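Take this structure, written in structure tokens, and hold onto it; I'll ask about it next.
Every protein chain except one is present and positioned as in the full complex.
After this line comes subunit A, so read on.
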Amino acid sequence: MTDITRLTAAEIADRLAAQEISSVEATQAHLDRIAAVDGDVHAFLHVDAEGALAAAREADERRARGDHVGALTGVPIAVKDVVATQGQPTTAGSRMLEGWVPPYDATLVTRLRAAGMPILGKTNMDEFAMGSSTEHSAYGPSHNPWDLERTPGGSGGGSSAAVAAFEAPLAIGTDTGGSIRQPAAVTGTVGAKPTYGGVSRYGLIALASSLDQAGPCTRSVLDAALLHEVIGGHDPMDSTSIEAPVPPVVEAARRADVTGMRIGIVKEISGEGFQPGVQRRFEESVQLLVDRGAEVVEVSCPTFSQGLAAYYLILPSEASSNLAKFDAMRYGLRVGPQGVESPSAEQVMAASRDAGFGDEVKRRIILGTYALSSGYYDAYYGQAQKVRTLIARDFAAAFEKADVLVSPTAPTTAFRLGEKIDDPMAMYLNDIATIPANLAGVPGLSLPSGVADEDGLPTGFQVLAPATQDHLMYGVGAALEAALLEKWGGPVLAKAPELTAKETVR
């Protein structure tokens, strides 16, 4: 019998539709896999076996009754812990929210539940999504299934690790500067950040409101498109949500056609500064697209080089404001200052925020508060917003010459846990190729391009499309994926070492 956990979501959906397997079986298979390997991987902060199985039973009943079912009804999913789930703890990887159980669901969770998708649990992440490795999680890092000594990327490293370790066929991520795409790149999985406003932000614990976007983490481009269609679309609860139908992403992923498309290589985010093996797999992938009928053009986006600096002003500024709500008054951690009798609300607030936030969160709140403070505003935040305009203009000019833009997703393969934990600048440089898309609001997708020769670890290929043209990146991604599968004779994850399974006790 086939191992259900090795199937893609689309394959599971097909077998559910053919009634070869049940949703309860599919869900139980993934719960067993979690029990067997998550001790080593630590992708999950919370597993909800009971809730997932109940939802699975309901999905099976829906199907048995002949009720209307969606493309992914009955397919289980993992959700990043920054997304509010009613009745399930939601911590955003922070001590500040330890034990917090939201009284409501995020809109995307409402849509998953309505689609009959069992939620397996909540995935680990850097605290409040600040980081590129999950090492800033207050609950300990996740481990890359390719090499447990290495990071699965971040901030959504729990979601990427869960999918790469076959603990879930699908996961939800959020991407503020690359937190879906970079983890996908370093784990040999697929991650898509939709156009800003393509998926509702209602119920996401906000990091930087003008940059945040939720999206799919999967093992195939088609699976990402299928999930995108479930969670995407207008939501009256998010005033920045796009009031238009979801672009035809599934159709594009199925068509997988690049004939006559102009593929733009962005000079500033490839080549120099990228690991040789990453760059080599990137160039081979571009050639495969040419073989399939695409045309390659080189484009220049000169202000991208300032993108990182602008991002590390805009994000902390917005974050310092968003995280002001953690004030120890209405929810979250409350501790008193030591040695103070009858402390004031302000003293309790300052002590609680010191105890509840980790180093990276403190660094960014302080940086943001500084950048927004009187006398510095124009030189920092104001100037960063102008650079943001220039980056959007660079994109606009590049999309005149090319239908999509491509680059390696991350400059290196997965780095070792501990390597950059106390060197914030080195950590920030991971996001160099993913950040411009967030600043301009355009969609981006990362898919595996192979493994680097020098270390045998997965490399990522990024496709960027114009705003609201998300289907273009799915079409290009699916075409490249098909060409690579043909070349390799199987998915890249087949090259990952087997994880040692712990004895399952039911």
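Just so we're on the same page, a residue touches a chain if its C-beta (ideal position, glycine included) is under 8 Å from a C-beta of that chain, and two chains touch if they have at least 3 such contacts; residues count from 1.
Quick note on the criterion: contacts and distances are computed from a predicted model.
**Student:** Could you tell me which of "Helix-turn-helix transcriptional regulator", "Aspartyl/glutamyl-tRNA(Asn/Gln) amidotransferase subunit C", "Vitamin K-dependent gamma-carboxylase" or "Carboxypeptidase regulatory-like domain-containing protein" is the UniProt name of the chain missing from the displayed complex?
**Tutor:** "Aspartyl/glutamyl-tRNA(Asn/Gln) amidotransferase subunit C"
**Student:** Quick one: which of A:A345, A:A397 or A:A494 touches the chain that's been left out?
**Tutor:** Residue touching the chain left out of view: A:A345.
**Student:** Have a look at A:A64, A:I366, A:A396 or A:A494 and name the one touching the chain we're not showing.
**Tutor:** If we include the chain that is not displayed, A:I366 is the one touching it.
**Student:** Sort through A:L226, A:A384, A:A410 or A:I435 and give me the one touching the missing partner chain.
**Tutor:** If we include the chain that is not displayed, A:A384 is the one touching it.
**Student:** For the chain that got dropped from the picture, name the residues of subunit A it touches.
**Tutor:** 100-101, 103-104, 196-197, 210, 236, 239-240, 242, 303, 306, 309-310, 312-313, 320, 324, 327-334, 336-337, 342-351, 353-354, 357, 359, 362-363, 365-367, 369-371, 373, 379-380, 382-390, 392, 424-425, 439-442, 467
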